[in-house]
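Of the protein chains in this complex, one is absent; all others appear in place.
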């Protein structure tokens, strides 16, 4: 009952980790837009497993196939259906999980909610579902780019290793961590590899910036821009927290420090507001930070329970990421893009 | 375009700070429920201005009047309309703001979005709007209570003063700060009063716990329980961040530490998950923390701009809260209640 | 759970026939629009009871009071709250109905669905609720008028008396029936009066035309323009059928007769399509016809059952309309206006 996202630009997804394919339908795409399909695939490649030494070795080409809504290279205004076939399914790997609830996984809650659980690879709760989000986001990003808006996310922390050096956006795609500083990236990579070696996993965080958003996007009251962005990010697997602008640091600030004073051109001297006032963009960069927990699947034995409420021993095996943030960067961007485009369309609806 | 909240239990609000009344419509209330109307008013009283030395001295009785949907003391299943008359309007206080954009207020963004701005008291961007949320939340809370679910929020930080002593839930309503520890409450109150004296304001944070939620509430994928709770909280004025369970602290944790191991009864030994796995409640307490920025209106002169993009001096005056969190506690609870009730109804829809 | 109408221009209503007031919230109204408030009241006056010898003699001034969303005469873009106080409540008139289910009324179905029924005047099922629709529709109509679109509805049949003479739109408001031909109006009025005298009621139908709609409004597939118009009309009390363009007469036509051939300017020589092709407006007048059943409350004794499933005798009394269509004309226009405006906004959302 929750497989759709967005009000006017709307993505609906389907698919489990171990079915034939995952995919989705994108509705509300403006007509006559020339989608760069290779660019969509390039975005998917940033999320796909097996891309580096610090990601899961599961191999999936994650090739998207578009089925409708595009004619002679341009969108028609009709809904865009797409599928991404599942390829590297080792369903056997999951047989031992049939009756077992893995700790801090969705096994237990799915079992309680639905009674019927596809235990292979987490079924619908698998982060594989986010590949469909990347497709929707990649298209949204292209439409936003045409409107001058760009979105950049990067890893700013892994475990206790924080981004501390200067930010060079050009570095983000030059390292496997997707950190905008070469030295920090190195330290983060080392931490991830050491964690992996010990059969453990580690958390991290991602910063996302949306630039050149015109003032006026976002709806006051319940659908504030930050509320929609927060919902978008908190719907990504493993996310535990969201802050924008000053965020949690704002707790300790005084109004006289926190207030963003205006320049004559309407820009502000500081940006504690994170580009949003009263739920509406103010023209400054929109800044946010998203916290990810460590991946729950670890390569260590753990005690857990099964569906008969018996304590059982769970062996650490399978193919999983030691740290989720490097692959999540493009997912964060995708969700941000869909929110901003939806808000742009909602804002435009009143121009009559 | 955003004055409605919820999918099945749905609140729609209207009203500005300086109009005749604010109010709303609550749709989807189950029939035959006996609402305790005094309890609804008691909740509103926790939010109303002028209740203590650390809140704005603006006087409003905030008396709710129900217009429909209740017959002989019970809900009929029809929509419940209500109004809360505005009483203490000193619109004159705002004449000097007619053309001025206050720093870190919504003046600038509303002007850019709508062209036509009700400058008196912030118009629709005023936190006065949240009174209508408290009405919806109070009714939701009563329906949840009938189902065994209770919600408790409290202030856990003001500026750099953190809740550090033991938590006594009975203390929350015994002090003006709404902190569950008497000593910490005292220190927080002193900080607020000192801040007020210096003409400044200060941020703070609120913890919210939802207890006895049965496993199975929340929708996977986009409408995860934490995503809806996050959206709900981030839609409250002045909120800058949201985290649940381990939250931002999860960044620095390892999977082996973070995983919540099961007890035989399905409960978990720890609760880093914050009561939610895969977007669905697991039966443990749902825990979250919400960060509030310092109030933007300070009693100090500031430079700012007007609608002609000229730098002007803005004098600090008016009646405002030096810290928003004590009055926001009941708003946080209201939003949490509406989310959980809506999710309970969404979950129930599948029982056919 | 169904008190809201529209996706972007959205009316949410509340109120029973015998509560303090009915009212609603209109969300999504574009900012900076100058509403002619007297014109809104004039629309309400066309619907109000007691306006002529052929309507119920219940007296209600139906005075609308706006509570928000309008500042210095113009819309602000915020939600518009309004109430219409109930004045002439003779609740005593309904005491005899407390346990009785009137034939072809909603008494039985409300009792089965909700268990708790406000029996006074039909509660939420009363057509009094449509007054709130007229408020929403009157505002929508004004915004459409600014965009060159006008809507005209009229009575074209009462019982077996059909509009057969020439149509003079100027006559519609000159007679109590709201028929565009003076002679036919006279015959319809006579039929209504004779029906009333015999303690009975009679059905009728209304034609509605929407002119100067630009090509391109309406969404293909599920939200076709005719589908939304049909839903809108079928949600009005007492409506039993909806047709547009050729309607039911199209059943007996051949393709070669029915096809609307184009003129060079894109207009068509005939308009069997009723201004809509593939769910989207084609620039021709949008034409539809709506069938209303006879009012169920008759001034004759009837056998019926009570809540104990006993056969009881129901006396004909109260104040009711002998024929609903004269007062329904403005309701039909209101619903049509809200649909078209909503579709205009939905269409505009894609212009980015």
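As written, the chain order gives the labels A, B and C, with residue 1 at the start of each chain.
In the analysis below, contacts are C-beta pairs under 8 Å (C-beta built on N, C-alpha and C of every residue); 3 or more make two chains touch, one makes a residue touch a chain.
As the structure is a computational prediction, the values presented were derived from the model and not from experiment.
A.B. asks: Which listed residue (C:43, C:129, C:189 or C:209) would be found touching the missing chain in the intact complex?
C.D. replies: C:129
A.B. asks: With the full complex in mind, choose from A:12, A:56 or A:104 the residue touching the hidden chain.
C.D. replies: Residue touching the absent chain, from the options given: A:12.
A.B. asks: Consider the whole complex, including the chain that is not shown, and state which of C:142, C:175 or C:226 touches that chain.
C.D. replies: Spelled out, the listed residue whose C-beta touches the missing chain is C:226.
A.B. asks: Considering the whole complex, which of A:49, A:77 or A:216 touches the chain not shown?
C.D. replies: A:77
A.B. asks: On subunit B, what residues meet the omitted chain?
C.D. replies: 8, 28, 30-31, 77-79, 143, 147, 220-221, 341, 344-346, 348-352
A.B. asks: What residue numbers in subunit A mark contact with the hidden partner chain?
C.D. replies: The missing chain touches subunit A at positions 1-4, 8, 10, 12-16, 19-25, 27-28, 31-32, 65, 67-69, 71, 74-81, 83, 113-118, 123-124.
A.B. asks: Residue-wise, where is subunit C in contact with the chain that is not depicted?
C.D. replies: Touching the chain left out of view, subunit C contributes residues 1-5, 13, 101, 103-106, 108-110, 112-113, 124-125, 129, 157, 159-160, 195, 200-205, 215-216, 218-224, 226-235, 237, 239-248, 250-266, 268, 272-274, 276-283, 291-298, 300, 302-305, 309-311, 346-347, 349-350.
We adopt the following convention: only the chains that are shown with their structure count from here on.
A.B. asks: Kindly work out which chain lies most centrally, taking the average of its C-alpha atoms as its position.
C.D. replies: B
A.B. asks: Counting in whole Å, what is the centre-to-centre distance of subunit B and subunit C, each centre being its mean C-alpha position?
C.D. replies: A distance of 39 Å separates the two centres.
A.B. asks: Any idea how many Å lie between the Cα centroids of subunit A and subunit C?
C.D. replies: Chain centres of subunit A and subunit C, defined by C-alpha means, are spaced 46 Å apart.
A.B. asks: Could you work out how far the Cα centre of subunit A sits from that of subunit B, in whole Å?
C.D. replies: About 27 Å separates the centre of subunit A from that of subunit B.
A.B. asks: Mind pulling the residue numbers of subunit B that touch at least two other chains?
C.D. replies: Residue numbers touching two or more other chains: 1-4, 13, 113, 124.
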